[in-house]
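Some notes on the structure that comes next.
With one protein chain removed, the remaining protein chains of the complex are shown where they sit.
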Amino acid sequence: MSVPSDLLYTKTHEWMRREGDLAVVGITHYAQDQLGEVVYVELPEVGRSAGPGEELGTLESVKAVSEFFAPAGGEVVEVNERLNDEPNLVNDDPFGGGWLVKMRIREESGLLDAAAYDRLVAEESH
Amino acid sequence: MKRRPLRDEPLIFEKNPERRRRGRFQLPPLDVEPVDPASVAPAGQVREPIEELPDLGELDVVQHFHRLSQLNFAVDEGLYPLGSCTMKYNPRINEVVARLAGFAHVHPLQPVSQVQGALRVMWELQEALRVITGLDAVTLQPAAGAHGELTGMLMIRKALEARGEHRESVLIPDSAHGTNPASATFAGFQAVEIASAADGTVDMEALDRLMTDRVAGIMLTVPNTLGVFEPRIVEIADLVHQRGGLLYLDGANLNAFVGKALPGAMGVDALHINLHKTFSTPHGGGGPGAGALAVSAALTPHLPVPRVIRSGGRFDLEWEDAASIGSMRGFYGNFLVLVRALAYIWGLGAEGLAETAEVAVLYANLVRHRLAPAYHMKYDAPSLHEVVFDDSRQLEHGVNNGDISKRLLDYGFHPPTMSFPLIVHGALMIEPTESPSPEEIEAFCEAMLAIAREAEENPELLHEAPHETPVRRVDEVEAARHPVLRWEPAGREEPQG
Partner (left out) sequence: MHRWIGAGPEDRKHILSELGVDSMDRLFATIPDEVRVDRLELPGPRDDGSLLAELEQLANGNVTQDEMPSFLGTGVYRHVEPAVVDAVLQRAEFFTSYTPYQPEISQGTLQAIFEYQTIITRLAGLEVANASLYDGVTAMVEAALTAHRVHRGKRNRVVVAETVHPVYRRVLATYTEPLGLEVVVVPAGPDGRLDPERAAAAIDDGTCCLIVQSPNFLGVIEDLAAAAEGAHGKGALAVQVVTEAASLGLLRGGGDHGFDIVCGEAQSFGIPASFGGPHLGFFATSRKYMRQMPGRLVGQTVDTDGRRAFCLTLATREQHIRRTKATSNICSNHGLMLIAATVWLELLGGGGLGELAAACLACSEDLKRRISGLDGGWRLAYPESSTFNEFLLLGPGSGAELRDRLVQEGVLAGVPSRLWGGGWPDGLLVAVTERTTRSDVEALLAALGRVV
């Protein structure tokens, strides 16, 4: 399955969609599939600053915890409060309703386009 | 043969729903004037009796717990081959001695002259464990293995401080039990992961590279969580000591070599012993255990207080010692658990202890031999008291270790350990212990082989398992997504999430 072509991706399986100087961040379909059913999401505080690749929060399944990372440097301006009651959105709609945070981006580098990300997933699946 | 039906047992709060007065447990007669609590207690502090707990007659409560008990599987029912848990027989004589009034009805703060028997029990157990481990001294304070780990790591920290050294990190193999890194962290260390070699043993090259003078030492489990004995343990201890560090041994797998090998001879500095594993004290549905800690002479000065000491024929408690790490709990230890462990060690004797390890290892190898045709083993090294398979062959049919475990419940066995060790994906970690009869082991192997066939022929059956248990597969995802952690009377439901 190919990922949406209008997004950018990280090697740690986050996606990013630019909306002006803001960016919406989530995890990919592949990532949620690896995680299993998400039961809880620990989101960062609004106002938190993070450099590219810094840990922003965690995603919990019943038996495991996974961190997710900032795809670019910036400040968290909004978090997806719906995930408190509906963590399953991460599994059901990872590119849409399952978004995690919105950030104001300061610096951006080293992100993958859809084709490059698809190749990464193909390698990892071996 | 079918089991007869069990009625669903409600929560205690759902009984006597009209909350009527009934004959409940009777207190001793009150032969003083009653006092109005409001006249004594500060304003606003007096409570109303809690409504949730109804009045119930004695039989009602007895039946409640009897019916609940029937929903549980237990060692007394059948094989419980949980790897690293050592679910051996809990001898009944231990239960008798632990209930002697002379042990149960003694207050820890009675004068020492009144509790010489209790102090002697602790002394004798300390001595027995010294012999069994070949180490220098023992504390019986820790309430559990993890508690013992923390105690040992705090002592290591203190020993280094006493030397004027401050080392920030501790090496821990990726195959280690989760309590190891957690304990290291709570002792103020940074846990640094050291990758294992292909067979789960320590990668000597990695150790050489990582063991610097900033490292306090290494926490090892021997045999490791794959059931493999660390062949170069003495070399590892020497290297760690040469670089000024200390060796911590997680004793969870002691059942593999009790009476056959001595941690003291391995160069171990601290070893916690799960008395509820190797030394048969009951698991109690989760506890209480006891995590005795044995240490080398290098760490002895830092043992927690209070300590049981002996002078002449008398026993005493030493409460103060500046070199000690302090106290890890209230009072002296899980005493009634310690009594059971002492009875077990005395009951087995030297020969019995060695026999224990022998048969534990023999049975694990028998299981390995019988199941190897059907289940995959990632690491080929010889097994001691436990064997680790994985579900990779069954995955080809869409069946994972979870499905296999749930199906095993239908055959009347407790499943093996699954979510551990982390370095084996889809693990099935089987530890039969020395307690079962050969026929019980045989029946277990037959069940596992039958399930392997079912995985090929009828995977759906396994996906839907268990079929025969009091409740079917429980939705743990829902429990985590919307935690409901207590009962609420109707109309007063908790907010979710």
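Some points to look at:
Think of it as A and B in the order they're written, each chain with its own count starting at 1.
One rule holds for everything that comes next: contacts are C-beta pairs under 8 Å (C-beta built on N, C-alpha and C of every residue); 3 or more make two chains touch, one makes a residue touch a chain.
As the structure is a prediction and not an experimental result, all values here were calculated from the model.
Note on the undisplayed chain: of the listed residues B:Met1, B:Leu30 or B:Ala490, the one touching it is B:Leu30. Touching the missing chain, out of B:Glu18, B:Glu351 or B:Glu457, is residue B:Glu351. If you put the hidden chain back, the residue from B:Leu100, B:Ala162, B:Ala198 or B:Ile309 that touches it is B:Leu100. From the options B:Leu135, B:Ala187 or B:Leu293, the residue with contact to the unseen chain in the full assembly is B:Ala187.
One of B:Glu318, B:Glu396 or B:Glu464 touches the chain omitted from the figure, and that residue is B:Glu464.
Residue-level contact of chain A with the missing chain is found at 39-40, 42, 60-65.
Assume only the chains that are shown with their structure count from here on.
Separating the CA-averaged centres of chain A and chain B is a span of 38 Å. The part of chain B that touches chain A in the complex is made up of residues 419, 476-477, 480-481, 496-497. Taken in their complex, chain A has these residues touching chain B: 37, 39-40, 60-63, 84-85, 87-88.
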